[in-house]
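As you look at this complex, bear in mind that one protein chain is not there, while each of the others sits in place.
Read from first to last, the chains carry the letters A, B, C and D; within each, the first residue is number 1.
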Amino acid sequence: MTLLPTNTSFAADEGLRSELQKAGVFVVSLEWVYNWGRKSSIWPLGFGIACCAIEMICTAAARFDLSRFGAEVFRPSPRQADLMIVAGTVTKKMAPQVIRLYNQMPEPKYVIAMGACAISGGPFKQGYNVLKGVDRFIPVDVHIPGCPPRPEALLHALMTLQRKIENQRTLGSDARRTNPAYRGENRECPIPEFGEHDLVPPYNPEVWKPHTIVREA
Amino acid sequence: MTPINPDQLIVQLTQWALSFLDSYPLVAVLVAILLSTVPLIAVFPGCFAITTWLERKGLARIQNRIGPNRTGPLGILQPAADGIKMLLKEDIVPKTSDRLAHFLAPVVLMVPAFTILSVLPFNRNMIPAAVDTGVILFFALGSVSTLAVFMAGWSSRNKYSLLGGMRAIAQMVSYELPLVLSGVTVIMMTGSLDTTKIVAQQQLSEWIQSSNAGLQCLGQIIGWNVFTPWGFAGFLIFFVASLAEINRCPFDLPEADSEIVAGHLTEYSGFKYALFFMSEYVSAFAINGLSTTLFLGGWSGPNIRPPWSDDPNALLIPGFVWFFAKMFALMLVMIWIRGTLPRLRVDHLMGFAWKFLLPLAIMNIFVGGFYYYAPRWHGIPVVGWPIGFLVMYLSYECIGRLNRGPKTAQRVYHYAS
Amino acid sequence: MSTETIAPREYQIYSGDDLRTNVLEISMGPQHPSTHGVFRMDVSLDGETVVKLKPVFGYLHRNHEKIAETTSYLGSMPYTDRLDYFCSMTNNWAYALAVEKMAGLAVPERAEYIRVIMAELTRLQNHASLVGFLTNDLGASGTPLLYAIREREHILDLFEWASGARMMCNYMRFGGVRNDLPSGWLAQCKKVVDDFPAFMDEFETLLTGNEIILSRCQNVGVLPRDLAINASITGPCLRASGVDYDLRKVDKYGIYDRFDFKVPLGSVGDCYDRFMIRLLEMRESVKILKQALATIPEGPVNDSKARNFRPKPAEAYGRIEGPKGELGFYLVSDGTPKPHRYHVRPPSFINLTVLEDMCLGQKIADAVIVLGSIDIVLGEVDR
Amino acid sequence: MLGIGILKGMVVTAKNFFGSFVNKRLLPTIQYPEAGNSVTLFSRNIPFLVYDNDEDPLGTMRCVACKICEKECPPQCIYIVMEKDANGKPAKRPKVFDIDISVCMGCQICVEVCPFESIKMDSTFELSTPDRFEGLLLKREHLLKSNTYFHKIHPDEAQEVDDRLAAKQKKPAPTPSTPAA
Partner (left out) sequence: MIDLAPILAKFPPVKHDAAANALIVPQALALEVAKWLRDDPAYRMDYASNVAGVDTLPVEKKTKVKQPDGTDKEIVTKKPGSMEVVYHLYSMALKHGPITIKQVTTRENPVVTSLTPIYRGAEFQEREAFDLYGIQFEGHPDLRRILMWDEFKDFPMRKDYVEPDDYEYEPTPHDAVLAKAKAHYPKASTSTEAAS
């Protein structure tokens, strides 16, 4: 195994790599090692909100076994977690705490919105106390639809996240541009306040870009 | 050139290497130091990695799961992935924390954890620091970890951390007593604080030096302290107290995750957390190494003399194999316990140390004394053994009953008509 | 019986001249490993002793009642699944029962049997997982919980087979159940029920005699009988305090009067009793299931007339013995297709009334297991 | 004797440890994705629209855009616009049929109320996506699946539906009616 700490583009290496592999030489870039480490050891925050949390626990249990992916270490403290699985309805009363937890996690950190409620408010979106999607306040990496999603859907989302991590740039100057975790800027999301009728502000404009679908009635 | 002795191969190699530096005594000393410390620093983190893997796989199997299997064959590279990830994690220091103490705590925990390893004899003539007062040094340095845990708890400026730190102090100070007292019996019997002498005392040298292979094997086993009543009781007390000393389940109160989140570790992230994690495992190795040395015959194990060797002390299997095997066996028991037991409550924990383990350890000292002076028949403790065993069993039962009292009992339930 | 409410005791902090202590206030939750979801306890500690404990709710208040008042009667059925997400079947049943009571609908014989079977399976998996969660609160690293979930999967498979979903079954309908059981279901159910006692034996060997569990659960969080009645505690918590009140016996709703089962009662009312009562109730549920599976008749499973009913102005309160206690639905109809008032009486919410009483003077670790032994599900507490 | 309970518990866990190597019951793990998944022939997750002829999905879709499901859907995740032909007359099929699966709770009520057997439940679950909107808003094209597929995922139910439809063929086609409640 040759270690090639390379700053050149990963994609450009791809051809060379496969050719070398044919010749029996396995070239591993430092970046690959980094990303492999990060994707193989995703420790989730032990944080369940509602129904989906039960399916999350089932995923960790014998039948589905999240630990095969090295991700069964549910850390109670956000400081040691890499992944926040928002498993359940985020209410407006709960939203500030969710954002606070997200802020407390060290970079690089990921968020999976598990289930309809976390993505958009889901079946409860008509409720006055329900946040219409956790992505109004924090950036979400993977969304899992379903109510609740099957445990395998969570595994599928974890693999989707792993693919995303694989393709992230961690080294070199362009890593700073493409990978927000290495941008070095303060990624703390502002925490909304409890207002008289609603959260103030109702969403974080930096994270949430309102998506409009225009229809004729 | 002496014939190759598999048991002493590393020692011979070291001596051979050092023989080149005979003319530069100062350099020789430095190299000797390096040769005895570097392996420690290299081997034990490796052991730590294997143990975390074992723990995750073992716990998984206990819980009917498979465990990590995506990273390398059987997931063996999982610790590597964890390590790489931890290295890359952001290091968060809370704004209000005491920065210096927050930084120092993992270091203060790690340094003694590695240092105490140096008084353990891994093999014959293989001890990094042959100190006459090895056991004392071990306990003295080992208790520094209490300070580190409290530093972590205090400096984080987090209420959960503080509670964890407080619990850690109370727990570690209390359990130090039964831990040391159960070791005292061994020291009494050996008459020495030197760990090498303690191991040597557990070997029947005339059997080992006989020409019968069976006797050679047996001679390495039969003398272990754990096969005496005081040794057995002492070993159990020592093992239980050591669980508490290194915050393992069921005594993991300082980081009780269902009560106080992660206790003193709540505010630690990234590499500092990894250091904490590693130091705790290295302390676990150290304390298991000591209980191996004190009660399980140290590096001795079923072994025979190599047929080509004339050296009466030569052995076929290097002693450190047995040493590590025993140490890992104890680690596995710890994992097994972790997979089974819930946690104690803080007042039960203290009660258990002061009201149960401590009297038992003191009783054990008396039994040890009696065993030492009891008349023997052809060197076999025909009086000391059964009486000592009986006394220990009775005191276990009595102290157990006194502690349990009428408060907890199996209940009978009835049904509504 | 006293004439006044039994008020919470005050815990006296030791305040002698020789020792001054300050109260440490910590807020456990809403994200905390032990709170079974997003529940918060504002705890004041004297050392490690709880001197004040105020529960804070609403972190999962997702407006179930308001949404139900803007949806048709049938449209609320899937929402009831999400109340107590462990027990969607019993929630369905309670809601269906209330509507049937209000609209005067009858349920076919076979549907009644299916309901009983589903409800008792629900009770089995709920109690098994609760005991698992309780041991997690006690600090076990998940082993009993995962054994419980291993067994729960068998029951969830049955639910999925019958209704299509593992957890959110949405299976019961007004006047019956949605669809008949698939062929082979009953045989598989028999197998699961027959295997269950073996798991319970294993579970009891693992837990009930364990000295650590004994010492941590016994005489912790004692709930006196009078207080339990006065504070409207229901379910296993009430019966652990020695009150014989099981709606399956009292109301005899459905067809529970046809089955032979007993109601286990505790004597002390502590965490250990609550824990044991659940284990014993599981044994009784297995008994009911065996009887129901042996005697289930053939026939229709729903009332075809019930499909397009329009209720008259009326009100009804329907309640069943859910695994967590009395689950009631209070419905007021004003003649429109939507309920005028839809109120849930969630057992775990009301069982939390006495949380402070049980925790005062105990250690903080006890507060965690007292909460665990009440068996709350936040979907139901906050709705 | 103190400690017996603990030892008994440890025996139980040891049995499970060793049992997991020999007993299938004690190692129930389905290694998704390599060894399949636990989806059964009865599982439901999100709805899909059925068409009959594999050649002509749009022509043979059963949906007539009666909007009953849109009205009855408890979380209101369905949006239907009926297609109009050149003369502005309704063409009895949807021009737009969107299901927002980020809202759908898979309750199956749309299936129950549909008088044309045109909307059924799918058991697919591998839907996770980083794309919040485009990835989770299923349009008519995504939702249309053939009856053959329906037979594949839910054979019993599909057979029942086919029988029912065949019986109905003999009788005149039903008129869409809005059920009360």
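Keep this in mind: contacts are C-beta pairs under 8 Å (C-beta built on N, C-alpha and C of every residue); 3 or more make two chains touch, one makes a residue touch a chain.
It should be emphasised that the depicted structure is a prediction, and the values quoted were computed from it without experimental measurement.
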- [ ] Using the contact definition given at the top, list the shown chains touched by the missing chain.
- [x] A, C, D
Task: Selected from C:103, C:282 or C:350 as touching the chain missing from the view - done: C:350
Task: Chain not shown: contacting residue from D:10, D:99, D:143 or D:158 - done: D:99
Task: Where the unshown chain meets chain C, residue by residue - done: 1, 3-7, 57-58, 61, 63, 65-66, 227, 229-234, 243, 245, 250, 313-315, 317, 319, 326, 328, 330, 332, 340-341, 343, 345, 349-350, 352-354, 382
Open item on the list: Touching residues of chain D against the unshown chain: what are they?
Closed with: 70, 76-79, 81, 95-96, 98-100, 102-103, 133-134, 137
- [ ] Touching the hidden chain in the full complex, which residues of chain A are there? Just list them.
- [x] 92-93, 120-121, 125-126, 128-129, 132, 194-198, 202, 210-217
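In this text, only the chains that are shown with their structure count from here on.
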Task: Mean-CA-position distance for chain B and chain A (Å) - done: 39
Task: Interface hub residues of chain C, defined as touching at least two other chains - done: 32-33, 78-79, 82, 142-143, 146-147, 150, 153, 168, 206, 208-214
Task: Junction residues of chain D, two or more chains touched - done: 2-3, 6, 9, 12-13, 16, 27-29, 31, 43, 74, 105-107
Task: Touching residues on chain D, where the partner in the complex is chain B - done: 1-3, 6, 9-10, 12-14, 16-17, 19-21, 26-29, 31
Open item on the list: Quick check: in the complex, which residue numbers of chain D touch chain A?
Closed with: 27-33, 37-39, 43, 45-46, 74-76, 79, 81, 96, 100-107, 125-133, 135-137
Open item on the list: Quick check on the complex: what are the chain B residues that touch chain D?
Closed with: 58, 61-66, 336-337, 339-341, 396-397, 400-401, 403-404
